[in-house]
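Have a look at this one before I ask anything.
Just one protein chain is left out here, and the rest sit where they should.
Showing chain A:
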Amino acid sequence: MTPQEPTHVPDPTAALDATGGYDLATFSLSDTVRCGRDLRHAARGAPDLHSAAQAVVDYLVKALHGGDDGEPSCALARLFLTEPAGDADAPDRYLGLAGTAGDVPDLALDRYRRIPLADVAAGRTAPLVAALLRELGLDPAGILTGVGLPSWFGVLHVPDPAGSPVVAEQAFVADHRVRSIVGFGGALTGADFFAVLLFSRTPVTAQTAELFHSIAVNVQLGLLEHAPVDEPTGRVERRLAWERLVGAMESTLTEQALRLESSVTDLSRTRDRLVTSQHRLTAEAELVETLYSVGSKLSAVLDLNTLVQYATDAVTRLVGAAFGSFFYNVTDENGESYLLYALSGVPRDRFERFPMPRNTQVFGPTFDGTAVVRSADIRTDPRYGHNPPYTGTPPGHLPVVSYLAVPVISPTGVVIGGFFLGDPEPGRFSDRHERIAVGIAAQTAIAMDNAGLYRQQRHAAAELQRSLLPTLPVLPGMTLTSRYLPATRGYQVGGDWVDVIPLPAGRTALVVGDVMGKGMKAAAVMGQLRTAVRAYAGLDLPPAEVLRRLDTLLGQLPVPQLATCVYAVHDPLADTLSVASAGHVPPAVLGGDGTVRYVDDRLGPPLGVGSRPFVQRRVPFGAGAALLLFTDGLIERRGQDIVDGLSRLAAQLAVPADSDERLVDRLVAAAEQSDDTAVLLARWRPTTPRRTAACRLAPSPGSARAARRFVADTLRAWDVPEDLVADAVAVADELVVNAVRHAGTDARLRVHRADGRIQVDVADHDPRLPRRIPTGPYDEGHRGLQIVESLSHRWGVRATEDGKLVWAELRPAATGAAP
């Protein structure tokens, strides 16, 4: 024990177990201190010098490892000690292998157990040891004599031993994957010294090798405990060794500190660079986000005026200009006028006194779309003031000093206009401001283009829809509620339609149809079909016949087209609905008692398919009943079939509503509206009692007179005004005369009164239809229908199941001759 050393000596191996050893790849200053201390203790704690030497290499093999897998770094660790000088008879000095550990501790023992220092000095053997000694400053003479030894220690670093001339054991290096060799050594007492060689599988950097200086001194101190010393010399050696240790630590610390400081400097520089680029990135991100935000808002605005104002406000705000404006690139005949459209930051009247921007050098590049003009002070710009009689801005003009103008160019390359931004302070607009303005100009151009297109399309579609959709008539007793909803997406008009056509005898045709496809073509076909339906309704054809003719018509179109349709006729006299369907979603009949029934059996084929006949059904339709006609948009839902849709609709219809308006609104609100939807609800609620009377007439000349009596008596009993009675009598007379004269069959005469109107009809069993024949002044016949036409509001004939029915309707207002 020496007084300098702590009395408590911890077991270095135990310490190792606790720390897990040292990773040579990341060998740090603190590792150096702890590892050195452990080595010193291991050596000092050994019973003698040679045991100490073995303890040192054992420790190094055990303590040093590389990487995460913890493989021992040292393939071989050896410690050589000079043997004590011999007597005069044997003056040669030797280096002896005092400790060896690792994968092959016995490697080439013959060669290295006892190496003559003369051979080392002459380079005949152990070139590594020679290199180490040379590294430590010993010349061959010094090696032999030990002169110059007393105060050295040092480190040899062979970073890449494979093929190195100083490494003799190349086979071992290769077999054991030795990547670096570290050697260190130092003086003991007198001329003696030690040398340690580590064959490391872990690559050792030059920096790590440097740290072995303090390891070397620690080993030196540990070994000195056992050196054969005479007391005074030993003390000196130990004191020197301590000084060396402190010196080594200081130099290592200094070096580490310098390295640390330089790292810190580097780090701080890197950090500054990072912060700078972070700022730049943040600014970029903000710019992108701003433009994106403005762009998405712009693209959502489809009204051009709103759009331009929004864009002008945005660009003015974002570049921090005192005022900004947008001018349309509208030129007059002189090519010199631009249209002020939006102004931001100043009231509009500030501009109204000035001529519009003219085709000057300053404005030219903007309206030509050739360049962005940015000036820190426009007054000093060479392009400024070349527009006689003006030399610069007109008096009273906004005080523009900083100036930025950006053209707005449409995707098709047309210069729509430009943003003009100004500020009374010089140098307000930066590169970044310019980029913002250019970005917003680009977004604005696209949005304006879209808005323009949208407006055109929307206008065309809306116009078409308006022209094609019916104005529902006002019918006594029939409440009509209809909705047409375009699909929520897109602007294409659909081929859906509903129609209501008043028929004679208070009957009404209720129609819904859907031309398959979308767009102008479908709408055009829809228009044709709708007109055709009205024409056939005018002929008062039965529903199945109307569909048959539509089918033929559609089949004759140059481009084949399919359509579905329901044609229903309400007959208030019979309280029935005659329905025929061509492949359409079934209409629903809502009974006055709240029942809901689809007229869905035996659907006919769609129109345009051809050939098959259509079926006509008659269903009860009394007071309070309603018919719901709709297109499939009302019930369609993605992922659901039509049956589900119909069930859902039936459930909705079963829930009572305050009014038909509310009911239809509810149905429409529940619809997904992925397709166009047309809905018509027709509810029959007769407002005044309808009266009917009928009589049978034989085909004899006296029937006319009988008919006149019947009509006059009936209408007088109904309190019909006398002039209307007279007309009705005259009309009935002519109709019956026609039946008697031309049909020669039994006839049925009916009179109806509803809402002040009188209808007279005569049905016979002759299918031939009467014709109105033009008469000359001296013709004696053919005046019957002329009289009917003159006296009635309207008249007509329709085929019945077994003949025909001729009818005429009279209204009080229509009484008398036309003016």
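Heads up, the rule we're going with is that a contact is a pair of C-beta atoms (placed from the backbone, for glycine too) under 8 Å apart; a residue touches a chain by one contact, two chains touch by 3 or more; residues count from 1.
Keep this in mind: contacts and distances are computed from a predicted model.
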Protein name, per the UniProt record, of whichever chain is missing from view ("Sulfate adenylyltransferase subunit 2", "Branched-chain amino acid ABC transporter permease", "Anti-sigma factor antagonist" or "Acyl-CoA dehydrogenase"): "Anti-sigma factor antagonist"
Full-complex contact with the absent chain, from A:R708, A:H765 or A:R811: A:R708
Absent-chain contact - pick from A:D175, A:D303, A:D779 or A:D802: A:D779
Which of A:D58, A:E169, A:D733 or A:E809 contacts the chain that the document leaves out: A:D733
For chain A, residues in touch with the removed chain: 701-702, 704-705, 708, 726, 729-730, 733-734, 737, 740-741, 775, 777-781, 783-784, 786-787, 790-791, 816-817
